[in-house]
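Removed: one protein chain of the complex. Kept in place: all other protein chains.
Labels run A, B and C following the written order; every chain starts at residue 1.
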Amino acid sequence: MSTLMQHKKTNPVIDPESIRRDFPILNRTVNGNQLVYLDNAATTQKPQIVIDELARYYSEYNSNVHRGIHTLADEATQAYEKARQKVANFIGAPKTEQIIFTRGATESINLVAYAWGRKNIGKGDRIVLTQMEHHANLVPWVALAKETGAELEYIPIDEQGCLDLDDIGEIISRNTKLVSVTQMSNVLGTINPVEKTIEIAHDRGAIALVDAAQSVPHMPVDVKSMDADFVAFSAHKMLGPTGIGILYGKEELLSGMEPFNYGGEMINEVRYDFADWAALPHKFEAGTPNIAGVVAFSPALDYLRNIGMANVRQHEIELTGYTLDRLSSLGSIRIFGPMNPELRGGAISFIDNDVHPHDLAQLLDQSGVAIRAGHHCAQPLHRLLGIGSTARASFYIYNTKEEIDQLIDALKEARRYFGHE
Amino acid sequence: MSTLMQHKKTNPVIDPESIRRDFPILNRTVNGNQLVYLDNAATTQKPQIVIDELARYYSEYNSNVHRGIHTLADEATQAYEKARQKVANFIGAPKTEQIIFTRGATESINLVAYAWGRKNIGKGDRIVLTQMEHHANLVPWVALAKETGAELEYIPIDEQGCLDLDDIGEIISRNTKLVSVTQMSNVLGTINPVEKTIEIAHDRGAIALVDAAQSVPHMPVDVKSMDADFVAFSAHKMLGPTGIGILYGKEELLSGMEPFNYGGEMINEVRYDFADWAALPHKFEAGTPNIAGVVAFSPALDYLRNIGMANVRQHEIELTGYTLDRLSSLGSIRIFGPMNPELRGGAISFIDNDVHPHDLAQLLDQSGVAIRAGHHCAQPLHRLLGIGSTARASFYIYNTKEEIDQLIDALKEARRYFGHE
Amino acid sequence: MSDALDTLYREVILDHYKNPRGKKKLDHADVKNEGKNPVCGDEIEVEVEFDGDTVKDLSVSCAGCAISVASGSMLYEVIKGKSFDEVRKIAKVVKAMLKGEEYDADGIDLGDLDVLEGVRQFPVRIKCALLSWVTLVDAIEKADTNESSKLSTTE
Partner (left out) sequence: MSDALDTLYREVILDHYKNPRGKKKLDHADVKNEGKNPVCGDEIEVEVEFDGDTVKDLSVSCAGCAISVASGSMLYEVIKGKSFDEVRKIAKVVKAMLKGEEYDADGIDLGDLDVLEGVRQFPVRIKCALLSWVTLVDAIEKADTNESSKLSTTE
């Protein structure tokens, strides 16, 4: 065990045992064993207060928002807008109007690709991504490049799985219009120096999007000091309901953009041959939104705020360090991404020399241990690493070292089952 | 009271009193009075089984879908796909692959406008709508027309608020590429002869989209016999959760289309400079979907199936006839849309000669009666009718004649309050 | 009906609604401005005749709910004869009053306007009460900018 871990062990920043009591699903058994949920990079579990708010919404104040005078409509609208305020506070957005609710990080990025990208990126322009992007921050740009004739360029990764910034001055060239970078890789765990890439992007006259789907849930993020032009993330990866994403954008950019989806609630005036748009943020929220999802995101944000994002981060550094140590000690495991837990988040991808990731996931499930196997929506990165798929364990506030021990035991057991000691 | 109503009164097709017990929100009081919820065209309330399924999902089997091997992922995926099957059955879709989950009817229509419209509609092509469309089925086409130079043409409405089909043979011209018509108006209540417009559209080589946001929740709809190319509707208007819409499409059309949103789950293979697409329906469902919303839509569909959509329709014909009679008897009220309840659904828009719709809605709220006031996302129709806004009462399975009586009493009271007898 | 409702629909408001003041056409309007509330369909037209930087006369024609009509009618009564600066000051006070923020009304004759305080409890209706004010201030700002740009070109 590393020194860092020994130090932290005596001084736990959060108490997962008491947190666990707030998550009803953690009492569940899977194949006769208590669930050990280590698939948090895919989606996190929900505390009772989030489930309760959903039920309360539908039992007490369900109504369509924004256009209603009656009491239910007023209550629903206020709760909906209060959630927007909480999101703005959570990420340090100067104004609530800069927070747009979408279906998920994926739609947030597509919104930018359609409403900003298709107007501002043309033939010969460059879009800069990194080699470790999730399909959500890759395929929209591949499609845009194909449509417009723009070129894609990738910031490479080094042996450790960190961005190699040596040539970044050339990669982010003068004809670069957009730099879009994940703040934390969902495969390698790597935390990227987005401030630096944003600064260079701005210096070149490009705008910068941050895929924060794995960072906002796991560490303190301040969009203002980061100076990102757009930031995308998902509620379901941070204790919130499914079907809610956030797009933060700089006000002058959002104001200057045409809408993405068109319909009710996003207009100012409509005639049979003309339409103009509502002010921010409504311009980008056409149709009835996922109201229940938004209002039940509020208690999730409260919950994380109470714990403190710095503490969330610290807890995951500890768990990650512990897991890296224990996985390494197995001998048969190859780990991807940085080995220093300070440089990475708690999504750890690995392969076993003898048991394929799918078989690992299947065998671990028998012990109640839920991990993910596959390419984790990062096929190009996997091809680059020379492998078809990895197994991935990923953590959140309710995970414990005991659960990591169970993971390790289950991995050993899986190897034994396949005839390897 | 009309003869129809007297006949039906003796033979109620469904029992709203017993249905009401399944909807916890209906016990709520508003301003000291029991809630009378008459804003169902905006969104409907939810039965306990839907709320319970949401809670059960998050307490027992919450997981990201499609790519997981562990038990939770498998259970979530199966529940998600079972809901798709139920939707297909509900509307008579030949294959589950033809059911695409979106955020709502609005997004379903935008999907078609982007992924089909922008490829197939060009300068000089015609898009035919009706004068009674909701902004969701109007603004996407206004935007598309502006972008491409296509022309918009509208099927007019007559005095009654029904489509005037006299010139439809010219309106749906040879250069028409798309005919998009609402099956039931959310303002006038009018039920349109979509089969006929679809037939003419097909005869002209155009495709036909049906905005079924107000029809699928309120009457039997069979997409196959209707022969629509695309059908859009929303779960939240039919007892289901917010944030879920459906796009049904003919298989050869959907298969031939490029995707709308790009990201995870919708790809077959991705490289740094290339991507191709998953099979239907996944091609159109990029990113983590609103899983909880989809799985909790299942019990809503079961609930409606148990009642029977023909019975839902019959119940609303009765309520609508009763309401039209009672509103007419007030003398001060002008009603929009057909006066024959067989020709329309239960969304009744009206104005009072002396009290503005907003003040009506405000005053009715004091009596616990929730109606909507405004343009109901149909500004052009309101301008055509020569009014800025209307008041709208709209019904669903749990509404009763007693509630209509309360509405009428509250309207009288509102007039008195404003000094009119 | 309830007390809350009675604070929204005060006698004075209903009176202004039924007999809106200032609903006329000016013969010599210097500026004209239209405002609308897209959410509810309310529409308003304001005409203003200036005398230097004073509102010599104005007209307010509003098709809308009781709150927007009454607010416009009270606006007419209070604003007629006021200087641009006074108009801005009063509009600011009305805005603050409606949003429940602190305001200083020293030396300002609010006329019937204090009854608008009741709207505060009905957040969706604040826009109704504001419509005429936003439209008027917008008209005056337009006139003022034109004026100053004229000045700068004649110098």
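What we mean here is this: a residue touches a chain if its C-beta (ideal position, glycine included) is under 8 Å from a C-beta of that chain, and two chains touch if they have at least 3 such contacts.
Only a predicted model underlies this, so the values are computations on that prediction, with no experimental measurement involved.
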{"item": "Omitted chain's touching partners, listed by label", "value": "A, B"}
{"item": "Contacting the left-out chain in the complete assembly, out of B:Arg67, B:Arg118, B:His202 or B:Lys412", "value": "B:Arg67"}
{"item": "Full-complex contact with the absent chain, from B:Asp52, B:Glu269 or B:Glu342", "value": "B:Glu269"}
{"item": "Chain not shown, touching residues in chain B", "value": "66-69, 73-74, 77-78, 267-269, 278"}
{"item": "Where the unshown chain meets chain A, residue by residue", "value": "31-32, 355-359, 362-363, 366-367, 373-375, 379, 382, 387-389, 413, 417-419"}
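The rule is short, and it goes like this: only the chains that are shown with their structure count from here on.
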{"item": "Longest centre-to-centre distance from chain B, chain (CA-based)", "value": "C"}
{"item": "Distance between chain centroids, defined by C-alpha means - chain A, chain C (Å)", "value": "47"}
{"item": "Computed distance of Cα centres, chain B from chain A, in Å", "value": "32"}
{"item": "Where chain A touches two or more other chains at once, by residue number", "value": "67-69, 73, 267, 269"}
{"item": "Residues of chain C whose C-beta touches two or more other chains", "value": "38-39, 125"}
